[in-house]
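Only a single protein chain was left out; the remaining protein chains are all shown in position.
Read from first to last, the chains carry the letters A and B; within each, the first residue is number 1.
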Amino acid sequence: MNAESGGTQLLLLLLLARKGEVPTMSEAIMSSQMETAPFDPRFPNQNQTKYCYQSYVDFHRCQKLKGEEYEPCQYFKKVFRSVCPNAWVEKWDEQLENGSFPSKI
Amino acid sequence: MTSSHGFHPYHLVDMSPWPLTGSISAMMLTTGLIKWFHQYNMNLLILSIFAILLTMYQWWRDITREGTFQGLHTSVVIKGLRWGMILFIASEVLFFFSFFWAFFHSSLAPTIEIGMNWPPYGIQPFNPFQIPLLNTTILLSSGATVTWAHHAIMEANHTQAIQSLGLTILLGFYFTLLQAFEYIEAPFTIADSVFGSTFFVATGFHGLHVIIGTSFLLICFLRMFFCHFSSNHHVGFEAAAWYWHFVDVVWLFLYVFIYWWGG
């Protein structure tokens, strides 16, 4: 999801909060789809490096296969945006552009 | 010759300059390497290599004189020499073990930097059923010929011993030649990811050991030519044969895991 829609959802929440109704985090999640990458049993350990990388690869493979408009692909993007350091994503985007990314998309 | 003739079976060695020249040239070698890296000048390095080779030649020449002509290598001394060679080869096994450890560490769970793939995306490994398979048969055959040479020596058959040992050396040389061609043809370098690094370090050190083993066998060949070996006293040849078998076994592991499974 992009920052724009997240922002409007958040505004609603803030309005709700101003009226004195304090939302709990779970309510906030319910109403604004504010959720983070879930636990993934493929990566049950402390080391989450491959959760991040695999989601990045999956997103681009999904887009290549289904087209950029295909909504379910956004799930992978959400996951890698939550888990990957921004610097890593920038580096990989660059590598994808100049064809030096280490995985086949 | 005072110390060599006591009433005991041990070989108390005479004064020798070679440990000193050996240490000095080893120190020169490391210093020469640093000088080469920093000042682009190989003079000291070349001088030290020459000094080391000279030390090696003279030291082993003296050992040959002591063992073959002075009869100082009694059965007890031979036992010690054998144990020394066994422990040396054991240490070499551990040396190669560490390279295999690095290889399996990198290949069994490939990191994201190489796309979680082995071989990494973009690397074209060698076809294991071309030159590497030929090299396997060459080394296995050389293992057979060196055993043939051993039996010929034990049966005091000088002609066959010369022929089979010569054949072993030729096979060793042929192996080195093929590896050299393979290296020249390689589509990846030692700098191409951890694949290139583990591949060239492991096979490169094996190649170096083949060259050392071939030299060892060549010295035995020359000594055989000069009739230094008898049917019941040929420790130098035995050590060379053990070493050759060790190099052979290392190759089998390299072939199976790095060329075949890992390629």
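Quick notes
As a working rule, a residue touches a chain if its C-beta (ideal position, glycine included) is under 8 Å from a C-beta of that chain, and two chains touch if they have at least 3 such contacts.
Everything below uses one rule, namely that contacts and distances are computed from a predicted model.
Here one chain is missing from view; checked against "Cytochrome c oxidase subunit 2", "Pre-mRNA-splicing factor RSE1", "TBC1 domain family member 16" or "Ubiquitin-like protease family profile domain-containing protein", UniProt names that protein "Cytochrome c oxidase subunit 2". As for the chain not pictured, it touches subunit A at residues 1, 3, 6-7, 9-11, 13-14, 17, 22-26, 28-29, 32, 34-39, 45-49, 51-52, 81-87.
Assume only the chains that are shown with their structure count from here on.
By the touch criterion given at the top, residues 111-117, 120-122 of subunit B touch subunit A in their complex. By the touch rule above, subunit A contacts subunit B in their complex via residues 49-50, 52-54, 101-104.
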